[in-house]
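Data block below; observations after.
All protein chains of the complex are present and in place, except for one that has been dropped.
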Amino acid sequence: MDRIDVGILGATGTVGQRLVRLLADHPWFHVSELAGSPESAGRTYAEGGGPDALDGVDEELGRRTLKDPEGEWQSGLLLSALPSGVAGPIEERLVGRGHLVVSNASSHRMDPDVPLIIPEINPDHLGITERQRERWSGTLITNPNCSVMGLALALAPLHRQFGVKAVQVTTLQSLSGAGRPGPSASEIVDNVLPHITGEEEKLAREPQKILGRFETGRGAVDAANFEVSAHVHRVPVRHGHLLAVSVALEEAAEMTRIEGALEGFTGARLDEALPSAPARPLRLVRDLQRPQPRLDRDRDGGMTVTIGRVRPCQVLDVKFTAVIHNLIRGAAGAALLNAELAHVTGFTSRGGPDDRP
Amino acid sequence: MDRIDVGILGATGTVGQRLVRLLADHPWFHVSELAGSPESAGRTYAEGGGPDALDGVDEELGRRTLKDPEGEWQSGLLLSALPSGVAGPIEERLVGRGHLVVSNASSHRMDPDVPLIIPEINPDHLGITERQRERWSGTLITNPNCSVMGLALALAPLHRQFGVKAVQVTTLQSLSGAGRPGPSASEIVDNVLPHITGEEEKLAREPQKILGRFETGRGAVDAANFEVSAHVHRVPVRHGHLLAVSVALEEAAEMTRIEGALEGFTGARLDEALPSAPARPLRLVRDLQRPQPRLDRDRDGGMTVTIGRVRPCQVLDVKFTAVIHNLIRGAAGAALLNAELAHVTGFTSRGGPDDRP
Amino acid sequence: MDRIDVGILGATGTVGQRLVRLLADHPWFHVSELAGSPESAGRTYAEGGGPDALDGVDEELGRRTLKDPEGEWQSGLLLSALPSGVAGPIEERLVGRGHLVVSNASSHRMDPDVPLIIPEINPDHLGITERQRERWSGTLITNPNCSVMGLALALAPLHRQFGVKAVQVTTLQSLSGAGRPGPSASEIVDNVLPHITGEEEKLAREPQKILGRFETGRGAVDAANFEVSAHVHRVPVRHGHLLAVSVALEEAAEMTRIEGALEGFTGARLDEALPSAPARPLRLVRDLQRPQPRLDRDRDGGMTVTIGRVRPCQVLDVKFTAVIHNLIRGAAGAALLNAELAHVTGFTSRGGPDDRP
Partner (left out) sequence: MDRIDVGILGATGTVGQRLVRLLADHPWFHVSELAGSPESAGRTYAEGGGPDALDGVDEELGRRTLKDPEGEWQSGLLLSALPSGVAGPIEERLVGRGHLVVSNASSHRMDPDVPLIIPEINPDHLGITERQRERWSGTLITNPNCSVMGLALALAPLHRQFGVKAVQVTTLQSLSGAGRPGPSASEIVDNVLPHITGEEEKLAREPQKILGRFETGRGAVDAANFEVSAHVHRVPVRHGHLLAVSVALEEAAEMTRIEGALEGFTGARLDEALPSAPARPLRLVRDLQRPQPRLDRDRDGGMTVTIGRVRPCQVLDVKFTAVIHNLIRGAAGAALLNAELAHVTGFTSRGGPDDRP
């Protein structure tokens, strides 16, 4: 089978490099083009990516020349790991030219015609891309923020079975979530930081869109109706975000039923067909000391969220702890899974840049 | 002025050593007796205390011989930094013999006749010690758990002005809170731990007793009526617990009024007379990046709790972040402040061991 | 091909667990028996091994019952990851009963009839096991200390081509080298420790035995004649020891010749036949910022030592930096490689416990 050419935007960043690594032996996709920042165009991937870039990839890849992200791309399918600060206009231009852009950036996540997809939860939201025809010839698909990914996956079965009324979440987020260079060692050795720009806002609004309902008639998503209040922190952990979550439910439920819902969650059957989908998106552990970022982040190649310490909450209804590998399930793997979903649902065959014959 | 002799139980532990250091130049108290564990009796303080023991104290103190904690004590006033696992029966025996024991241990904190004191908040709760006469000739006074101290100080002005209805708190607790040896480096480098035995339970019940009302007639404390739900974590920080707190209030309030209440809080006037009392128990900071454990834990000698990021909570009413030095304000300094309060209110003059003439 | 049964002593420790993981899919060997400490006998491997034990191994293995290490073993071949404090007498008893014991412990390394083997360097030293017939019916083979492994591999080509006259080595050793629990986080966060019991002594004497000459006539090893002076340190790194090495050579040499010797070193051809042998035991890197423990420890599955910063030494002749994965090439992988060497040279077919028919 011929593999489909893929271009990667933001390939030299922390998420981009992880994406390159995940694509190294991908059965469907083949990395044909790479770009970092506009300034890095013309350098090699190894030069632009720094010391970790060649870890787990072919040396040939290291010698590839980085494109200008704002130039022409041959690949119809583009995966974007661009920082949100610059992603917006670049991605718009590329979607405007007919590309299918699967993006990890936050710039367009909340646009009403842009789906915010977690394949196990809301693959049907792809339907709202019909409305993108009004402004673009291509298609833009996004995945959530890394912490939101962990939260939304944990909430999905609770929302489905009991209804979610309100959520309190405190995050302990890893260094790699800050990209390169991230906090200096002087700032965070023997310390934690109580603020991450924009993060609490994303946690407060993205889960409701993901858990919302696609209204076929209107071709729109009705966001779920609950509030999320977040406290976010950066901690000296290399990878893996931990979330301490308390949830108020619409319908009262025993802890065993809640554990059953979390444990039994598999999500849309569709994802069984996706090569990067884990056996189960959630894994429940019963050891009081778990989950821990270092011990649980790599479960199932980093694509499974680990949940533990499910217990009654004295203020809301239930509380628990979740760990997610922020770079894999929370970013690079999330975008890749969305690209796979887009492929099986026919988006990659709809063409590519408009200027192709 | 002659200084009062003080004996220290659990002097070789993390909290005990800090107590010894805080007492080094105390205007009222003089360390005359020291004990570690029963096994360390007969060794010197320097031998029992390990590498940090002599930091900031006289070398003479390092050569003192450790007593058997279960033996006879000459000092009427005993400060106990014993681990909760062993504190209970030892302290009971000493109070039974007529000593005034000011304890950091959790064993008796919730006893209805034992006051759980924070001098700025509830000095009047000392009144319940009258009821100890039924079982002991001496007196036992306790201070709260280190995280509870930070929480209770932050809640006190809110409770007083607006009423507290419910509290969600997530803690990021430092290594020194685990005593010696605490978690191994292998466990916690590049990691955080999602569980600390007994800690969530203490956060769930101690604040209500502290913020409760002393009923003069009954000579008892009516606990305040609100629920606290806690998620606790150990993080690789040497000292300083960070608390992410959300509070539901009885009475709605603007953020500026809430900030005013926190900022204006001084607590009972009584504490102006106590040498270890900080200028203010709470300090409000407005820098978005603060408070941080490493930058804020030492404020006012470690006796002031720093509060920041006061903002509306989407689920309860208000949320904020607090940092407390767990060993100082949260433990050794808390016990010392209680001893000072006991002294100015006359407890130290009531005698000492019964076997004295 | 039928795989050979292997028993593992000290299986629940840091090195033992790594050994179990390395053996998970081994082409020649099959883990048939496991023992931790005598106290852990009867518990399962998962219970004895703690939270990391099941990482990368079959769940079936986690349910295996731990043997008493001092009891009977069915497997002729035993791999010992016992701590040196207890390894001596247990290993002697088992070799006395006819087992082939391949040990990572230091107890017998310097015995004149016990070979201290690195397959790429001195496979011929196996010849001295003939002299073990005088005291044992079985055979004991050892591998060096984890830091010595890195040093000896780096010195081997220099010794062969130029002669080594003297060595200064400073180590920055990782936490996992200290076993479980190892240093507490309170000791080593924001700190390094300047002493590791017994380590400088091992660095001072093991390399000379490894680089010594096997005298066929006498059946003995003549140790190489040079001094090693070591300064050792524990640093807050999870895995990977870094060595800063200065060497005085018998014969003057340009840096390019020295780099050539290091780069070209492959060692005894024999090891091409061993499944755990890396493509090359040494890898030379020319980036000034390398090698680094985190970036280089896992090279070639952790079996290759990375060398960099080769430059003239102002006091001796040449200096360089080396990084070795202490648990893999420096311990578990070293023992396994020796077991493979013993197998291809016929040691495993010589029988097993004497009480077998």
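Labels A, B and C are assigned to the chains in the order they are written; within every chain, residues are numbered from 1.
Operating definition for what follows: contacts are C-beta pairs under 8 Å (C-beta built on N, C-alpha and C of every residue); 3 or more make two chains touch, one makes a residue touch a chain.
Quick caveat, the model's predicted, so the values are computed rather than measured.
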Which listed residue, C:Leu54, C:Ala105 or C:Val228, touches the chain dropped from view? C:Val228
Given that one chain is not shown, which residue among C:Asp58, C:Asp190, C:Glu254 or C:Glu272 touches it? C:Asp190
Which residue from B:Val189, B:Leu282 or B:Ala334 sits in contact with the chain not drawn here? B:Val189
Residue, one of A:His26, A:Arg205, A:Arg238 or A:Arg311, that touches the chain absent here: A:Arg238
Of C:Gln168, C:Ser184, C:Thr304 or C:Asn338, the residue touching the omitted chain is C:Gln168
Which residues does chain C use to touch the chain missing from this display? 166-168, 170, 172, 190-195, 204, 227-229, 231, 233, 235-238, 242, 244, 246, 248, 288-295, 308-309, 313-316, 319, 321
What is the set of chain A residues that contact the non-displayed chain in the whole complex? 175-176, 178, 180-190, 236, 238
In the complete complex, the non-displayed chain touches which residues of chain B? 51-52, 55, 189-190, 287, 289-290, 292, 295
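Methods note: only the chains that are shown with their structure count from here on.
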How big is the gap, in whole Å, between where the Cα atoms of chain A centre and where those of chain B centre? 43
For chain B, jot down the residues that touch at least 2 other chains. 190, 236, 238
